[in-house]
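Let's turn to subunit A:
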Amino acid sequence: MLQIEKLNQYYGESHTLWDLDLDVPQGQCTCVMGRNGVGKTTLMKCIMGEEKVESGSIRFADELDLIKQPLEQRARLGIGYVPQGRQIFPLLTVEENLRTGLAARGDGQKIIPERIYELFPVLREMKNRRGGDLSGGQQQQLAIGRALVIEPRLLILDEPGEGIQPNIVAQIGEVIRKLIAEDGLTVLLVEQKLPFARKYADRFAILDRGRRMAEGEIGELSDELIKQYLTV
Partner candidate 1 sequence: MSIMSELANRDQVFSFLTPTDSPVDVRHGPILYMEDVNVSFDGFKAINNLNLTIDDGELRCIIGPNGAGKTTMMDIITGKTRPDTGSVWFGSRHNLLQMNEPDIASLGIGRKFQKPTVFEALSVFENLELAMAADKRVFPTLTATLKPEHRERIDAVLETIHLKDLRDHPAGILSHGQKQWLEIGMLLMQRPRLLLVDEPVAGMTEQEMERTADLLTSLAGKQSVVVVEHDMGFVRSIARKVTVLHQGSVLAEGTMDQVSNDPEVIKVYLGEDA
Partner candidate 2 sequence: QEDPIKVGILHSLSGTMAISETVLKDTVEMLIEQQNAEGGLLGRELEAVVVDPASNWPLFAEKARELLAQEKVDVIFGNWTSVSRKSVLPVVEELNGLLFYPVQYEGEESSENVFYTGAAPNQQAIPAVDYLMNELGVERWVLAGTDYVYPRTTNKILETYLKDQGVAAEDIMINYTPFGHSDWQNIVSDIKSFGSAGKKTAVVSTINGDANVPFYRELGNQGISATDIPVVAFSVGEQELSGIDTGPLVGHLAAWNYFMSVDSDANYDFIDQWIEYTGDEAAVTNDPMEAHYIGFNMWVEAVQKAETTEVDAVKDAIIGVTVPNLSGGYATMMPNHHITKPVLIGEIQDNGQFSIVWQTPSTVAGDAWSDFLPGSRDLIADWRAPMRCGNFNVKEGKCGASAGEQAAAAE
C-alpha cells in the first residue's frame, strides 16, 4: 500500500530522517516504534506532506508518488491522519470538526456517517461542544473519528492511545482490527506502548536517530531489539 524508499528529511540544517525505507503492506497494521525524538512523527508528517522531503520516494497504492501530490490531495486519495497532539480545531464544535472530513470524500456525502458515533458515543453526546473544550481523551477520540469520516484506505495514527482511558484504548485497538478485517483498511501506527503494539499490530518497524533499524512481523519483535532501540 505504501512504500517509502531512501527518504531524507531536514529541519533546516539538521538531518532528521536518513535514507529511510519502509513498507506498509495492504490490509495490515504496521507499527513504527522508537524512542522519543527519533523521527517517528516527522516520518508521518512527511507522508502527509506537512514536512518537506529532501529526497526519496513515497509510493502510495503502488503507482502514485505521494511527494508530488499537494497536501490536500493526499486526504482525497484516502489517507486519514490522526496526528500526535490531536490537532483538533479548538473553536469548531465537535460536529463541525467531524464535518471537515467530508470535504475529502469523493461522494459528496453531507452528513457524518453514523458509524463514527457508534464507535465513539461520547462524540454524539458532545456534538455541540467546542472541540477545544473537550478533555484530552475526548479530543483524541474526536481526532480518530475525524480521520475516519473520510473513509480512508490508509489510516495513520500517531500515538493514538495517548491520554485515553484504558477501556477506550482497547476499544480503539478493536476498531482498528475491525476496520482492517471488514474494510481492508491499511493502518500505519506509531506506538510506544509494547503491549498495545503486540496485541493489535501485524508488523513493526523500529527507528533510531532517523534510520530504520529493524522491521518484521510483530512476532519477531525480540527483547533484544527492544533493549537495543527502545530503552534509554
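Selection rule, in plain terms: all candidates are chains of the complex that A comes from, given by their letters.
Just so we're on the same page, a contact is a pair of C-beta atoms (placed from the backbone, for glycine too) under 8 Å apart; a residue touches a chain by one contact, two chains touch by 3 or more; residues count from 1.
It should be emphasised that the depicted structure is a prediction, and the values quoted were computed from it without experimental measurement.
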Contact partner of subunit A within the complex, picked from 1 or 2: candidate 1
In the complex, the residues of subunit A that touch candidate 1 are 11, 35-37, 41, 84-85, 122, 129, 133-138, 140-141, 159, 162-171, 192-195, 230-232
